[in-house]
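Please find one structure pasted underneath; my questions will follow.
Missing here: one protein chain of the complex. Every other protein chain is in place.
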Amino acid sequence: METDGISLKGPVLIRLPKGKDLLEALAEAAASINATKAHVAVIGALEKTKLGYYLQDERRYVDFSFDEHVEILCGQGNISLKDGKPFVHLHLTLSRKDCSCLGGHAMAGSIIFAAEACITPVAGDALVRGFDEPTGLFLWK
Amino acid sequence: METDGISLKGPVLIRLPKGKDLLEALAEAAASINATKAHVAVIGALEKTKLGYYLQDERRYVDFSFDEHVEILCGQGNISLKDGKPFVHLHLTLSRKDCSCLGGHAMAGSIIFAAEACITPVAGDALVRGFDEPTGLFLWK
Partner (left out) sequence: METDGISLKGPVLIRLPKGKDLLEALAEAAASINATKAHVAVIGALEKTKLGYYLQDERRYVDFSFDEHVEILCGQGNISLKDGKPFVHLHLTLSRKDCSCLGGHAMAGSIIFAAEACITPVAGDALVRGFDEPTGLFLWK
(Lines give C-alpha, C1' and ligand atoms only; values in the text may rest on other atoms or scores of the structure.)
Protein backbone atom coordinates (compact mmCIF):
# COMPACT_ATOMS: atom_id res chain seq x y z
CA MET A 1 0.00 0.00 0.00
CA GLU A 2 1.24 3.47 -0.89
CA THR A 3 -0.01 6.71 0.63
CA ASP A 4 1.36 9.99 -0.65
CA GLY A 5 4.31 8.01 -1.92
CA ILE A 6 4.94 6.58 1.55
CA SER A 7 5.03 2.81 1.68
CA LEU A 8 3.29 1.66 4.82
CA LYS A 9 5.72 -0.96 5.95
CA GLY A 10 6.43 -0.74 9.63
CA PRO A 11 9.44 -1.93 11.64
CA VAL A 12 10.11 -5.59 12.36
CA LEU A 13 11.81 -7.25 15.33
CA ILE A 14 14.04 -10.18 14.39
CA ARG A 15 16.20 -12.56 16.41
CA LEU A 16 19.55 -13.13 14.69
CA PRO A 17 21.27 -16.55 14.71
CA LYS A 18 24.05 -17.47 17.15
CA GLY A 19 27.46 -18.00 15.57
CA LYS A 20 26.70 -15.92 12.48
CA ASP A 21 28.54 -12.82 11.29
CA LEU A 22 26.56 -9.81 12.52
CA LEU A 23 26.70 -7.84 9.25
CA GLU A 24 25.69 -10.88 7.19
CA ALA A 25 22.84 -11.68 9.57
CA LEU A 26 21.51 -8.13 9.35
CA ALA A 27 21.76 -8.17 5.54
CA GLU A 28 19.82 -11.45 5.43
CA ALA A 29 17.21 -10.20 7.87
CA ALA A 30 16.69 -7.10 5.73
CA ALA A 31 16.49 -9.19 2.58
CA SER A 32 13.86 -11.40 4.22
CA ILE A 33 11.54 -8.38 4.37
CA ASN A 34 12.71 -6.93 1.02
CA ALA A 35 14.21 -3.87 2.67
CA THR A 36 16.95 -2.21 0.61
CA LYS A 37 16.52 1.14 2.38
CA ALA A 38 16.16 0.88 6.12
CA HIS A 39 17.22 2.01 9.57
CA VAL A 40 18.79 -0.70 11.72
CA ALA A 41 19.08 -1.04 15.50
CA VAL A 42 20.43 -4.04 17.39
CA ILE A 43 21.24 -5.15 20.95
CA GLY A 44 22.65 -8.44 22.23
CA ALA A 45 26.10 -9.91 22.73
CA LEU A 46 29.07 -10.92 20.59
CA GLU A 47 31.53 -13.79 20.92
CA LYS A 48 34.23 -11.78 19.17
CA THR A 49 34.35 -8.44 17.44
CA LYS A 50 36.08 -6.60 14.63
CA LEU A 51 35.85 -2.82 14.64
CA GLY A 52 37.13 -0.08 12.37
CA TYR A 53 38.13 3.53 12.93
CA TYR A 54 38.45 5.89 9.97
CA LEU A 55 41.60 8.01 9.90
CA GLN A 56 40.10 11.19 8.44
CA ASP A 57 43.50 12.64 7.45
CA GLU A 58 44.95 9.44 6.00
CA ARG A 59 41.62 8.47 4.42
CA ARG A 60 41.77 4.84 5.43
CA TYR A 61 40.28 2.52 8.03
CA VAL A 62 42.34 0.83 10.70
CA ASP A 63 40.77 -2.23 12.23
CA PHE A 64 40.86 -3.89 15.63
CA SER A 65 40.01 -7.43 16.69
CA PHE A 66 38.68 -8.20 20.15
CA ASP A 67 38.59 -11.86 21.16
CA GLU A 68 36.44 -11.40 24.21
CA HIS A 69 32.77 -11.59 25.04
CA VAL A 70 30.99 -8.26 24.93
CA GLU A 71 27.47 -6.92 25.22
CA ILE A 72 26.12 -5.00 22.22
CA LEU A 73 24.89 -1.90 24.02
CA CYS A 74 23.86 -0.28 20.78
CA GLY A 75 24.22 -1.22 17.15
CA GLN A 76 22.85 1.52 14.96
CA GLY A 77 22.98 2.17 11.25
CA ASN A 78 21.29 1.74 7.94
CA ILE A 79 20.91 -0.24 4.75
CA SER A 80 21.41 1.26 1.30
CA LEU A 81 22.89 0.15 -2.02
CA LYS A 82 26.60 -0.14 -2.81
CA ASP A 83 27.80 -1.71 -6.06
CA GLY A 84 24.17 -2.60 -6.76
CA LYS A 85 23.77 -4.67 -3.60
CA PRO A 86 22.30 -3.99 -0.15
CA PHE A 87 25.04 -2.73 2.16
CA VAL A 88 24.81 -2.57 5.95
CA HIS A 89 26.51 0.42 7.56
CA LEU A 90 26.58 -0.22 11.31
CA HIS A 91 28.31 1.41 14.26
CA LEU A 92 28.66 -0.58 17.48
CA THR A 93 28.89 0.43 21.13
CA LEU A 94 29.99 -2.53 23.26
CA SER A 95 30.64 -3.24 26.94
CA ARG A 96 33.05 -5.54 28.72
CA LYS A 97 32.58 -7.50 31.92
CA ASP A 98 33.63 -4.50 34.02
CA CYS A 99 31.02 -2.30 32.24
CA SER A 100 33.70 -0.32 30.39
CA CYS A 101 32.90 0.52 26.77
CA LEU A 102 34.51 0.19 23.38
CA GLY A 103 33.18 0.82 19.92
CA GLY A 104 33.62 1.63 16.27
CA HIS A 105 32.51 0.88 12.75
CA ALA A 106 31.34 -2.77 12.54
CA MET A 107 33.53 -4.90 10.27
CA ALA A 108 33.06 -8.43 8.95
CA GLY A 109 34.18 -10.84 11.66
CA SER A 110 31.88 -9.76 14.49
CA ILE A 111 30.25 -13.02 15.60
CA ILE A 112 26.84 -13.15 17.26
CA PHE A 113 26.25 -14.80 20.64
CA ALA A 114 22.68 -13.46 20.78
CA ALA A 115 21.15 -10.49 18.98
CA GLU A 116 17.77 -8.80 18.60
CA ALA A 117 17.40 -6.38 15.71
CA CYS A 118 14.79 -3.81 14.79
CA ILE A 119 14.76 -3.10 11.06
CA THR A 120 12.66 -0.16 9.90
CA PRO A 121 12.06 0.05 6.14
CA VAL A 122 12.23 3.57 4.76
CA ALA A 123 10.05 4.64 1.83
CA GLY A 124 11.19 6.36 -1.34
CA ASP A 125 13.97 6.04 -3.87
CA ALA A 126 16.91 3.80 -3.06
CA LEU A 127 19.99 5.44 -1.56
CA VAL A 128 23.14 4.64 -3.51
CA ARG A 129 26.69 4.87 -2.14
CA GLY A 130 29.38 6.34 -4.36
CA PHE A 131 32.89 7.64 -3.81
CA ASP A 132 32.95 11.03 -2.09
CA GLU A 133 36.13 12.97 -2.81
CA PRO A 134 36.07 15.35 0.20
CA THR A 135 35.98 12.47 2.72
CA GLY A 136 37.35 9.48 0.83
CA LEU A 137 34.27 7.53 1.92
CA PHE A 138 31.42 5.93 0.00
CA LEU A 139 28.48 8.16 0.84
CA TRP A 140 24.95 8.62 -0.47
CA LYS A 141 24.94 10.54 -3.72
CA MET B 1 -6.50 0.12 11.20
CA GLU B 2 -4.81 -2.82 9.55
CA THR B 3 -3.16 -2.75 6.12
CA ASP B 4 -1.71 -5.95 4.77
CA GLY B 5 -1.57 -7.14 8.36
CA ILE B 6 0.41 -4.07 9.38
CA SER B 7 -1.12 -2.11 12.22
CA LEU B 8 -0.67 1.58 11.57
CA LYS B 9 0.41 2.69 14.99
CA GLY B 10 3.35 5.05 14.85
CA PRO B 11 6.00 5.84 17.47
CA VAL B 12 5.26 7.94 20.55
CA LEU B 13 7.53 10.24 22.57
CA ILE B 14 6.98 10.03 26.32
CA ARG B 15 8.59 11.80 29.28
CA LEU B 16 9.28 9.34 32.10
CA PRO B 17 8.83 10.31 35.77
CA LYS B 18 11.73 11.40 38.00
CA GLY B 19 12.56 9.00 40.83
CA LYS B 20 10.99 5.97 39.13
CA ASP B 21 12.74 2.75 38.17
CA LEU B 22 13.64 3.02 34.48
CA LEU B 23 12.47 -0.47 33.50
CA GLU B 24 9.16 -0.05 35.34
CA ALA B 25 8.60 3.35 33.78
CA LEU B 26 9.20 1.99 30.29
CA ALA B 27 6.85 -0.94 30.92
CA GLU B 28 4.14 1.45 32.11
CA ALA B 29 4.68 3.78 29.16
CA ALA B 30 4.34 0.85 26.77
CA ALA B 31 1.22 -0.38 28.58
CA SER B 32 -0.30 3.10 28.29
CA ILE B 33 -0.30 2.71 24.51
CA ASN B 34 -1.13 -1.03 24.58
CA ALA B 35 2.23 -1.98 23.10
CA THR B 36 3.31 -5.54 23.92
CA LYS B 37 5.65 -5.70 20.92
CA ALA B 38 7.78 -2.61 20.44
CA HIS B 39 11.18 -1.05 19.90
CA VAL B 40 12.36 1.24 22.70
CA ALA B 41 14.84 4.13 22.69
CA VAL B 42 15.59 6.45 25.61
CA ILE B 43 17.92 9.32 26.53
CA GLY B 44 18.17 11.31 29.77
CA ALA B 45 19.97 10.92 33.07
CA LEU B 46 19.96 8.53 36.02
CA GLU B 47 20.42 9.14 39.75
CA LYS B 48 21.83 5.65 40.21
CA THR B 49 22.26 2.63 38.02
CA LYS B 50 22.28 -1.15 38.11
CA LEU B 51 23.83 -2.93 35.14
CA GLY B 52 24.35 -6.56 34.21
CA TYR B 53 26.91 -8.38 32.11
CA TYR B 54 26.23 -11.91 30.89
CA LEU B 55 29.06 -14.39 31.39
CA GLN B 56 28.60 -16.41 28.20
CA ASP B 57 30.67 -19.35 29.47
CA GLU B 58 29.23 -19.49 32.98
CA ARG B 59 25.71 -18.74 31.70
CA ARG B 60 24.85 -16.22 34.38
CA TYR B 61 24.60 -12.45 34.83
CA VAL B 62 26.86 -10.53 37.14
CA ASP B 63 25.57 -7.16 38.21
CA PHE B 64 27.10 -3.82 39.10
CA SER B 65 25.71 -0.89 41.07
CA PHE B 66 26.80 2.67 40.36
CA ASP B 67 25.79 5.29 42.92
CA GLU B 68 26.66 8.27 40.78
CA HIS B 69 24.84 10.60 38.43
CA VAL B 70 25.15 9.62 34.79
CA GLU B 71 23.76 10.70 31.46
CA ILE B 72 21.82 8.08 29.49
CA LEU B 73 23.60 8.39 26.16
CA CYS B 74 21.57 5.60 24.66
CA GLY B 75 19.01 3.21 26.01
CA GLN B 76 17.95 0.79 23.31
CA GLY B 77 15.90 -2.37 23.35
CA ASN B 78 12.50 -3.91 22.95
CA ILE B 79 9.31 -5.14 24.55
CA SER B 80 8.04 -8.68 24.15
CA LEU B 81 6.30 -11.27 26.35
CA LYS B 82 7.94 -13.32 29.10
CA ASP B 83 5.86 -15.49 31.42
CA GLY B 84 2.77 -14.00 29.78
CA LYS B 85 3.68 -10.42 30.71
CA PRO B 86 5.32 -7.54 28.83
CA PHE B 87 9.07 -7.63 29.42
CA VAL B 88 11.47 -4.77 28.72
CA HIS B 89 14.91 -5.79 27.41
CA LEU B 90 17.09 -2.70 27.51
CA HIS B 91 20.81 -2.05 27.08
CA LEU B 92 22.26 1.20 28.42
CA THR B 93 25.22 3.34 27.38
CA LEU B 94 25.97 5.94 30.08
CA SER B 95 28.45 8.77 30.60
CA ARG B 96 30.09 10.21 33.69
CA LYS B 97 31.01 13.78 34.47
CA ASP B 98 34.36 13.41 32.67
CA CYS B 99 32.57 12.10 29.52
CA SER B 100 33.87 8.56 30.04
CA CYS B 101 31.40 5.78 29.30
CA LEU B 102 30.04 2.71 30.99
CA GLY B 103 27.24 0.38 30.07
CA GLY B 104 25.49 -2.95 30.19
CA HIS B 105 22.18 -4.75 30.42
CA ALA B 106 19.71 -2.57 32.38
CA MET B 107 18.64 -4.14 35.67
CA ALA B 108 15.93 -3.17 38.15
CA GLY B 109 17.32 -0.43 40.35
CA SER B 110 18.22 2.16 37.71
CA ILE B 111 16.51 5.33 38.96
CA ILE B 112 15.43 8.12 36.61
CA PHE B 113 16.53 11.73 37.04
CA ALA B 114 15.02 12.72 33.68
CA ALA B 115 14.21 10.55 30.69
CA GLU B 116 12.63 10.89 27.25
CA ALA B 117 11.58 7.66 25.55
CA CYS B 118 10.51 6.83 22.03
CA ILE B 119 8.37 3.69 21.92
CA THR B 120 7.62 2.27 18.48
CA PRO B 121 4.88 -0.39 18.37
CA VAL B 122 5.64 -3.27 16.02
CA ALA B 123 2.86 -5.06 14.12
CA GLY B 124 2.27 -8.78 13.97
CA ASP B 125 2.18 -11.74 16.32
CA ALA B 126 3.53 -11.26 19.82
CA LEU B 127 7.13 -12.31 20.43
CA VAL B 128 7.45 -14.73 23.36
CA ARG B 129 10.63 -15.36 25.34
CA GLY B 130 11.51 -18.93 26.27
CA PHE B 131 14.60 -20.69 27.53
CA ASP B 132 17.26 -21.11 24.85
CA GLU B 133 19.60 -24.01 25.59
CA PRO B 134 22.58 -22.90 23.42
CA THR B 135 22.91 -19.54 25.22
CA GLY B 136 21.19 -20.07 28.57
CA LEU B 137 19.14 -16.93 27.86
CA PHE B 138 15.43 -16.33 27.41
CA LEU B 139 15.15 -15.56 23.72
CA TRP B 140 12.31 -15.23 21.20
CA LYS B 141 11.03 -18.63 20.15
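A and B are the chain letters, set down in written order, and residue numbers restart from 1 in every chain.
Going forward, contacts are C-beta pairs under 8 Å (C-beta built on N, C-alpha and C of every residue); 3 or more make two chains touch, one makes a residue touch a chain.
What you see is a predicted model; the values in this text were computed from it and never measured.
A.B. asks: Among A:Val12, A:Ala45, A:Cys74 or A:Ile112, choose the residue that contacts the chain missing from this document, as touch is defined above.
C.D. replies: Only one of A:Val12, A:Ala45, A:Cys74 or A:Ile112 touches the chain omitted from view, namely A:Cys74.
A.B. asks: List every residue of chain B that touches the chain not included in the displayed model.
C.D. replies: For chain B, the residues touching the absent chain are 1, 8-13, 15, 18, 41, 43, 45, 47, 69, 71-74, 76, 93, 95-101, 113-114, 116, 118, 120.
A.B. asks: Given the full complex, what residues of chain A touch the hidden partner chain?
C.D. replies: Listed in rising order, the touching residues are 3-4, 6-8, 37, 39, 41, 51, 53-57, 62, 64, 66, 74, 76-78, 80, 89-93, 101-105, 120, 122-124, 127, 132, 134-135, 137, 139-140.
FYI, only the chains that are shown with their structure count from here on.
A.B. asks: Could you give the separation in Å between the centres of chain A and chain B, each centre being the mean of its C-alpha atoms?
C.D. replies: From the centre of chain A to the centre of chain B is 20 Å.
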